[in-house]
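Left out: one protein chain. Kept in place: all the others.
As written, the chains take the letters A, B and C, and residue 1 is the first residue of each chain.
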Amino acid sequence: MTVHLSSLDTEARIILNVGGTRFETFKSTLKKLPATRLSKLTEQLSSYDPILNEYFFDRHPGVFSQVLNYYRTGKLHYPTNVCGPLFEDELSYWGLQREDVEPCCWMTYTKHRSTQETLQILDSLELDTLRSSKDDIVKKFGWEDNLDYVQGRLPKYKKVMMIVWQIFEEPRSSTVAKVITVISIFFILVSILSFVLQTVSLFRIIEIDFVTVYINSTSTDRTPTLNTQQVHPAFEVVEWICNAWFIFEILVRFIVSPNKKDFCKSVLNIIDFLATFWFYCTYALSKLNVNDNEALDLLSTIRIMRLFKLFNHHPGLKVIITSMQYSSSVLWLLIFFVLIAVAIFASLIYYAERMTTKKSDDNMFTSIPDALWFNIITMSTIGYGDLYPKTMLGMIVGAVSTVAGLLIIDLPMPIILETFANFYTHLRARSKLPKTRRKIGPV
Amino acid sequence: MTVHLSSLDTEARIILNVGGTRFETFKSTLKKLPATRLSKLTEQLSSYDPILNEYFFDRHPGVFSQVLNYYRTGKLHYPTNVCGPLFEDELSYWGLQREDVEPCCWMTYTKHRSTQETLQILDSLELDTLRSSKDDIVKKFGWEDNLDYVQGRLPKYKKVMMIVWQIFEEPRSSTVAKVITVISIFFILVSILSFVLQTVSLFRIIEIDFVTVYINSTSTDRTPTLNTQQVHPAFEVVEWICNAWFIFEILVRFIVSPNKKDFCKSVLNIIDFLATFWFYCTYALSKLNVNDNEALDLLSTIRIMRLFKLFNHHPGLKVIITSMQYSSSVLWLLIFFVLIAVAIFASLIYYAERMTTKKSDDNMFTSIPDALWFNIITMSTIGYGDLYPKTMLGMIVGAVSTVAGLLIIDLPMPIILETFANFYTHLRARSKLPKTRRKIGPV
Amino acid sequence: MTVHLSSLDTEARIILNVGGTRFETFKSTLKKLPATRLSKLTEQLSSYDPILNEYFFDRHPGVFSQVLNYYRTGKLHYPTNVCGPLFEDELSYWGLQREDVEPCCWMTYTKHRSTQETLQILDSLELDTLRSSKDDIVKKFGWEDNLDYVQGRLPKYKKVMMIVWQIFEEPRSSTVAKVITVISIFFILVSILSFVLQTVSLFRIIEIDFVTVYINSTSTDRTPTLNTQQVHPAFEVVEWICNAWFIFEILVRFIVSPNKKDFCKSVLNIIDFLATFWFYCTYALSKLNVNDNEALDLLSTIRIMRLFKLFNHHPGLKVIITSMQYSSSVLWLLIFFVLIAVAIFASLIYYAERMTTKKSDDNMFTSIPDALWFNIITMSTIGYGDLYPKTMLGMIVGAVSTVAGLLIIDLPMPIILETFANFYTHLRARSKLPKTRRKIGPV
Partner (left out) sequence: MTVHLSSLDTEARIILNVGGTRFETFKSTLKKLPATRLSKLTEQLSSYDPILNEYFFDRHPGVFSQVLNYYRTGKLHYPTNVCGPLFEDELSYWGLQREDVEPCCWMTYTKHRSTQETLQILDSLELDTLRSSKDDIVKKFGWEDNLDYVQGRLPKYKKVMMIVWQIFEEPRSSTVAKVITVISIFFILVSILSFVLQTVSLFRIIEIDFVTVYINSTSTDRTPTLNTQQVHPAFEVVEWICNAWFIFEILVRFIVSPNKKDFCKSVLNIIDFLATFWFYCTYALSKLNVNDNEALDLLSTIRIMRLFKLFNHHPGLKVIITSMQYSSSVLWLLIFFVLIAVAIFASLIYYAERMTTKKSDDNMFTSIPDALWFNIITMSTIGYGDLYPKTMLGMIVGAVSTVAGLLIIDLPMPIILETFANFYTHLRARSKLPKTRRKIGPV
């Protein structure tokens, strides 16, 4: 009887030979998930071996134990000893969906998803291109279907364009390109240094005007009056030289650019153009005796934005910017939350101080915007000391806002930091690998 | 003889076929843990196969090797290559308790416990609900057993209530709801901006009263006296408009709320009501010529709390608050420990400075509360510079308290941060998954 | 011929049945590690099965594949899918040493070592003891071998001692103990509050003495002279009440303590005694008309150390202290390195400022100790602003020392933080587990 039951039991069982490892389960188990490879097994399939009474599948046996368990328990868990994509490949072979994963394995699922995203983003940044091949450049210029090119008879000016383009746009492609890069960086730094040093009184000329004062009808006296300080003329010479280079560089780069529209849309090019253009503008205005006021000067700070051009020369800086973009949702959340906290605590401290200060002159917080500034400087733990509470109540509000601020700013930090660290470590891992990989032959 | 022993040995052994993989052990091993599935194996069970002389179990073979090892060594270790819940399912199948885990695996055990807790908490936050179905709303209003509803003949006013409720309470449910949300946020921001700008002297009117001074019996003179600054009347208009909206919004939301009691208990609604009520109160008081003093103003800061209503519109803010609640035990520990440290170092620096300062006017620390404030500002590394030690002894105490403060504040930080990061990453992982899952058929 | 080679080859092979899984290897492979279980296999062993021509071992098959690989490759790697102690148990069964592990797996090896250490330390802290059993208390008092106790006839005063001991030493053992705890904490806080408020001028009485001034021989005038401020007498009353409790508490606790010597050695008890003793001392001195000078006051800060007694009531605080002790080597390294950096940069900035300041009055750095203080305040990013460089050279030195300081302080931080987080998470994991575990039957 036992034997009978048992043989019935054996009848109900099915053997799956997955890559040499035998798995056994009840036939009914495989019917639990309809419309999958395993639920549709019949003995007519070529994978069925009637002698051994088993089905053979040339797949990973270790991962299959996890797949089969999904049929048994109705719960799909990710294994943690194989890489995620490998498991997903197996899932798709067995006709399962990776979204069926249990909540406790979501993290595993989304982690390698985001790893793949990170790798794609890093690929799109084109960080490693040292030197494009000739064909790539031709493709950029859109000449690949050009009859001349196909016949190998590109006109000389086109060849020159390609060479010049590579010199100016791929900084490490050749010795000439490197020299141009160094010159470009040199002029950017000189221009900015000149901009900075102009403001130092040491490098300014004090023009003293004398005013003739009539003391009485017969005697006059000349009294010196301190006039506005003037920039030393040497700076003007330096700036003219720098801007000569900048206008030369931008013109050459514009002429040889394969796509003028894209060139004009680039933020770095716009900054470059505006900074150069503004220099000549200012000069023209001063010649026309338009008094340069502070507003003009403020606009001239655009030239310091040229420093962003250095970003082209360091992959790390590109990574910083990209990782900031990809963690911007947390960043905005952080800024938004900080602003709410700042607003609430600023109001509280403003009224706390105003209420409890006896002499109103002692109160440093003259308005809520003042208190907002105080709270920003406090929450960032800078604490200049230009404003601080003086009354007991103000101090208590200040202490609470300090604790709140520390928590609010510190809480989302690890998430932003992790995003950046993730990008950076992948970039570093990537740079250590060979560019060419073994080709897999066809089956 | 060897053969004999060996065959005896084989007799004592038992073969367990778990999902196709054969495990062998001594029968005596299985008796070590009484009252479990494996300790009660007999050949009468249907899982026994007399031909192969083995017991068949349709379970995960990989996890079973860990289970069997518990019988062998008496120690239950968690495997790290499968997800925790999967292992616990297997344990319960084999009649084992998950609490039997060894101390070295506690972390693994509790980690996925807390993962499941986190997921439950996130579920309870109702972060994703964009638009409830009609049935859900009816259920909220408690009309699901209503005869009218079952017959599909709900009175019109009830239908309107449901529509209006959804517009005001589910911000992203429809275009109208979105418009209402934008209007609501706009008025909150305008009201707060008005509140902030009122305190800026630029936007205040200085009322100058003239006092007639009698110089002598015949001549008088009018001397200007600077009177209190008055808020510009434009602000009053803005506030009236804002508060008109607020009273309209809160009334509508109250009327259509399915549960008036819960509505009144909500903290956000109380804030909303108080802020609106206070506005009309203040107005009435000023009409009654009650002088508005600073205490009244302080209470009016409650309107800035309306900013918390924005939390309804961003899941991230809810997550911040929730994660703070769940790490509050560490937070209080941190605050408590900091307060002890602050108290001790404040006393020390107060006496250190008082003892070694020669002229008592040089001493900035006039009392221990002053020193407490100094220590809070120092430990948070803000350092306004309003108070600082001037004597050698005070400086040494200050330096030691700085180091102690940094350590005390920094130590529990990672734990708080981890809680938040855990919540946030799960939330993000969750948002990437489809809402509907494959249904598992019955066995 | 191929067959012949092959059969020879089979002769050289050995089959190992480990827990049902067959492993095959060359016999020569097993000879590589002499004096281990596998190198000593002979067919005479009872584990040898002559029919199947294999050796049976009732051990974990998964871990064995890693063990066998040690014989094959001569390198012992830790598997990462099982818990460390489980692997070490298997190693010791197979006669291998866990120290043979490869350098790349040292981390794995030492990680679970330190996990076990952490668990032992946490056990030794006695964090969970809510209420000792009667037997445990008797053991503490050393009466377990006492004839009276064995016969159940302990004298009444001994029973009272035990009850009182539990009330005072185990704060959560009974309702009475909880009340005593609350009273004790209340008096500590009142005493400290009184200590703090005494220094506030609001609570001080200004004694005005009148000095009779002889204006001329006939008329005198009384001029008020501001005398020293006196502490309000109410504080004295409060302090007497508090100290009455403290002396009562310490006496009771001393009398009922099972081990007077250990009691006197406890740091908390010494603080408690000194603080109480000092109060009566000060009182006696003031009665004897000894002027209380600042030195006396400084010593009275010892009463604020009573706050440390609160540590007995919170396991988290014990964990903080313990984890600080266990990361003290890094802490001292940090402090030592910071001091070197501070000394070097202080010298540099002192001379940098002295050299380049034109007027010596402008120089804020009057000595190197001043510069040391400046550097400590700068490196901890507090920056009171009492001292700061004013010359270009001083600013550059200051900026470099800022960067250096940030790095030096931040670098060892994660290690200290990790130690604490490790302790804390284990503590939390531990508190979630049941105290009793299943008993494993004998083989």
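To be clear about the criterion, contacts are C-beta pairs under 8 Å (C-beta built on N, C-alpha and C of every residue); 3 or more make two chains touch, one makes a residue touch a chain.
What you are looking at is a predicted structure, and each value in this text was computed from that prediction instead of being measured.
Across the whole complex, the hidden chain's contacts among the shown chains comprise A, B, C.
Among C:D145, C:D361 or C:D410, only C:D410 touches the chain that is left out of the view.
One of A:K134, A:K178 or A:R428 touches the chain omitted from the figure, and that residue is A:R428.
Within the complete assembly, residues 2-3, 5-7, 9-10, 13, 15-16, 21-26, 28-29, 31-34, 62, 65-66, 68-69, 72-75, 77-81, 97, 99-111, 113, 329-330, 333, 336-337, 340, 343-344, 346-348, 350-352, 354-355, 366-369, 372, 378, 381-385, 388, 390, 392, 395, 399, 402-403, 406-408, 410-415, 418 of chain C touch the chain that is not shown. Seen from chain A, the chain kept out of the figure touches residues 17, 19-21, 43-44, 46-51, 56, 58-62, 80-86, 89, 112, 115-116, 119, 192, 195-197, 199-201, 294-295, 297-298, 301, 304-305, 307-308, 310, 314, 316-317, 320, 323-324, 331, 335, 369, 373, 376-377, 380-386, 409, 413, 416-418, 420-421, 424-426, 428-430, 432-434, 437-438, 440-443.
Where chain B meets the chain that is not shown, the touching residues are 80-81, 381, 383-385.
As a convention for this text, only the chains that are shown with their structure count from here on.
More than half of the contact pairs at A-B come back, by residue number, in B-C, the repeat among B-C or A-C.
Note: Cα superposition of chain A onto chain B, rotation of 90 degrees, nearest 5. Taking each chain's centre as the mean of its C-alpha atoms, chain A lies 41 Å from chain C. We define each chain's centre as the mean of its Cα atoms; on that basis chain B and chain C are separated by 29 Å. Looking at chain A, residues 80-81, 381, 383-385 sit in touch with two or more other chains.
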